[in-house]
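With one protein chain withheld, the remaining protein chains of the complex are depicted in position.
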Amino acid sequence: MTTGFESADIDHGAASSPDMSEQPPRSGGSGRLGPTGLARIISAGEVVGLYALCIVAALLLSALIVQLTGGDSLAVFSALLDGSIRGPGRIGETLGVMGPLLIVALGAIISNRAGLVNIGQEGQLFIGAAFATYVGTRIGGPGPVVILALLVSSAIGGALWAGIAAALKYRRNVPEVLTTLLLVTVAAQLAGYGLKNQWLLLAPPEGRANRQQISQQLDPDSRIPLVTMFGNQFPISVFFALGGAALVAFLLARTVWGFRLRALGHNERTAQRAGVAASRYGAGALLLGGGFAGLAGGIMLAGGDFGNYTLVPGFPAEIGWTGLLVALVGRQRVFATIIVAFIFAGLRTGSGFVAATGVERRITDVVQGLLVLALLIPPALLFLRQRRRAMAARESRT
Amino acid sequence: MADEAHDEVNHPKSGTGPSGPVPGGLLATGRVAIRLDQVSKRYGAVTACDEVNLTLTAGRIHGVLGENGAGKSTLMKIMIGLVLPDEGTISVDGHRVRFVDPTDAARYGIGMVHQHFSLVEPLRVWENVALGDEGRLDPSATRDRVKEISDRYGLAVDPDAVVGDLPVGMRQRVEIIKCLRRDPSILIFDEPSSVLTPAESEQLFDTLRHVVLEEGRAVALVSHKLDEIMRATDEVTIMRQGAVVRQVRTSDVDAAELAEAMVGRAVSLRSERVALGVVDADFDGSDVPDTHLEPAPVVLEIDGLTVMTRDGRRLLDDLSLHVRKGEIVGIAGVEGNGQRPLADVLSSLIVLSSGEVRVDGASVQTGVAGAMAAAGIGVIPEDRHDSGVVLEMTVAENLALVGIVDIARAGVIDRRAMSSTAERLIDEFEISCAGPDAPLFSLSGGNQQRVVLARELSREPEVLIAAQPTRGLDVGAIEYMTNRLRQAAEAGVGILLISSELEEILDLAHRILVISDGRIIGEMARGEADLGRLGLLMGGQVA
Partner (left out) sequence: MGAFLAALGDVLTSEAAYINALTFAVFLAFGATGEWVAERSGTLNISIEAMFLAAAFAAAVGYSSSQSEVVALLCGMFAGFSVAFVQAEMSHRLAANQFVVGLTLNILVLGLASFLASELDPVTTKSSSISIPLLSEIPLIGAALFGRSWLFYLIYLLVPFVWWLVYRTRWGLEVRAVGENPQSADVSGLDVNKRRRQSIYVVGLTSGMGGTYLVLAAVGQFADSIVGGRGFIALIAVIFGGWTLRGTLAGCILFGAVLSFRLSLPALGYDVSGDLLASLPFVVTIVAMSVFAKRVRPPQALAQPFIRGLK
């Protein structure tokens, strides 16, 4: 029943629409058509221009909303820049947020590739963080071992949570768009329950300092080490996120697994004929999506930027949703996703400075939402045009 | 008004007009119903229609003949308002018109009976007939109209039946009723007999004659089959590469001339005539070389296959057959009798309810992804977009799709190997494309089919399933495909040819089976093939 995110995700990059400028010979003869160089340059310029236009429109609309509610949009944008990159050490903060966003996005790219609509990252992340809290506050041992253990268990937790949706999809034919979505709310409630019970996640009374639902804090040894570069401090997990991105990009583009995943996402039946079992590869992709989201949760916990190494209600702070949006805006291209992740991270870290201008910080959610909407338009338009051309050219020959 | 400079159509015979007053909206026999002047349509630099002139006259059946890709389909779309022409004019009953959509064209009295139908299966017959009209929905009035048209033309159907429950022949009736309910003065039939048995085709042509002669309507019959044109039309327009090449009275020409006009050269090879849809009336199989295939080992054995749908319908009903090494077994039958499920089973897409598939004696699991391919079964599916290719992937990727593991080391794809294999296959199979990295959707239908063929043959299968392999291809591509299949058989591949084109089966198959309602109901060697008996079998009558 579900179609995945594929319908408008045609790659506009290297293999972009060949110009239908010559009629190929009827039968026989291996003629070679080629798009003219100039046509491609003009086409690329069009694309960039379209994107720029949409981005500007989104920013203007946001500015308008700010002005209409009595704020100063220029001050807001300035605060955003200060908070994200201009202020001292802010780049480090932004990188710290970028890490988990990127990891969630990578998992989303994998699920999307397989044609699945996994929108439950927020919940998978929370469960991952919960698993990490449980393990991280309970096992003893040298620091690195604990860190590794909690990260692994966070990935497992996220994968299991996505696994529920996978099982329902491949056993009972329930569309994953709905199950992953519903499971987000269930995850929050489950974590909330866990945070009320000491045998699960709640910290013992002496570690709580009068707060109701809070977990034990991670030992200093069990935290992801920080590194300082050029005056910016951030957890080393950022490097792993970037390395992970390179690895995922390689796996998707160059391996049999990535190839088959792509085939599955485009055409399930053809893929089945060619040896790709939808249930195996699809479930695998869903589990990986959840696993990455869970891992992001573990990193958020042990990295410290999100609650001082403790688990609280509302822990995910919408990193899950935002990471998913990053993947969607990045059009499934890993490199673009890294950049988009940085930008969206910047919006978050910048929003902290916005309050000082007197405008409610939630405005950055609005900016983000408008940006995403705006960025959905160019690919949709280009896809339509490309399809129209290709279909017409094909149609005219049958 | 009637500028006859371009066409060779003579004035109509007299004496066949209606005897009483003509019902409102219809034209008297002999009047020009619709006229296309210098109509052109281009897609990019591809010219689909090139200054086409066409005149449809009331009281006559006008054939539009051309091979796949000649432009007749685009021309018809222009006539019914689905496509806007770039140049040229359309006049209906003497008045210049310009259609914005099919509803607009319908208002001018133009109706089309589509090849692939325009019906919505879960809705009822009367609801389908009412679709596309304007104004308030009036169920009882629509039902009455359906009954009225059914009775008048002998197209019996229950207005409250759900279309999805009806067999194909009945669905075509609904399609015709849907067309007739608007009282069109111009009717277009698009490849109507492709889904009918020979007997049903005859019945259809009788209906057409009735419609035309007794009611003074104008009918256009679009087809790529010479046979059909010769039998059912009064005059014919032949199109080639988007342009009109000849316009004649059918009685003034023979099949050979039509064929020559259609492809632009003298047609003498038997294979070409087959591709053009000429079935020799005196075909007796005696000119077929006798190949003694009995001793050859059985490569494919299908034993008692049964496939049931969720609601208990049998798509395949205890179907059994076998194919020997180097043998071409043709499965003839009208579409919708189980051909598709059969091909799907052999593509690992469906699980059997019961039965077994054996390749070289070894049983193969059904429904397990890739199992059939791994066992040595290659498939050219009926609908390549559905299960043959991945449109969004490149030519090279599609060529490597089934055997991707073979060009990988430790899970990593060897790009160079993939590319060079692709180049080799592109050359060998003469695939016309921008290169191995061209996305598949940029290739024409014929070339996409070559990609499928190349991929399957290059894997050196034991068995090749070819389902409707030449559908939608032009004559040259059909010839190529047919030759390739024959070559493959000579090299020892067992071929199962599933086709609803009798000509193709008669041309290629050593042994002919007929499928009906999910089972094989008849078998004959090519040497003893009998068109009459085949026709009966295809109609479901075991003779």
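When the chains are written out, they are named A and B in that same order, and each has its own residue count from 1.
FYI, a residue touches a chain if its C-beta (ideal position, glycine included) is under 8 Å from a C-beta of that chain, and two chains touch if they have at least 3 such contacts.
Fair warning: this is a prediction, and the values are worked out from it, not measured in the lab.
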Missing-chain contact among A:278, A:339 or A:376 belongs to A:376
May I ask which residue of B:36, B:119, B:263 or B:464 touches the chain that does not appear here?
B:119
Among A:132, A:177 or A:224, which one is in touch with the chain left out?
A:177
Which residue from B:45, B:131 or B:491 sits in contact with the chain not drawn here?
B:131
Tell me, which residues in chain A touch the chain that this view leaves out?
1-3, 5-9, 65, 69-70, 117, 119, 168, 172-175, 177-179, 181-186, 189-190, 192-193, 196, 318, 321, 324-325, 328, 360, 362-366, 368-370, 372-373, 376-377, 379-381, 383-384, 387-389, 391-392, 395
Suppose we count only contacts with the excluded chain; which residues of chain B make the list?
77, 81-84, 101-103, 106, 114, 117-123, 127, 130-137, 178
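Simple rule for what comes next: only the chains that are shown with their structure count from here on.
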Measuring centre to centre with CA averages, how many angstrom lie between chain A and chain B?
46
Could you list, by residue number, the parts of chain B that touch chain A in their complex?
41, 43-48, 68-69, 71, 73-74, 347-349, 368-370, 372-374, 379, 381, 386-394, 397, 401-402, 404-405, 408, 411-413, 415, 426-427, 430-435, 437-439, 441-442, 444-447, 472, 474, 476-477, 479-480
Can you list the residues on chain A that touch chain B in the complex?
10-11, 14-15, 17-35, 254-257, 259-260, 262-263, 266-267, 269-278, 280, 389-390, 392-398
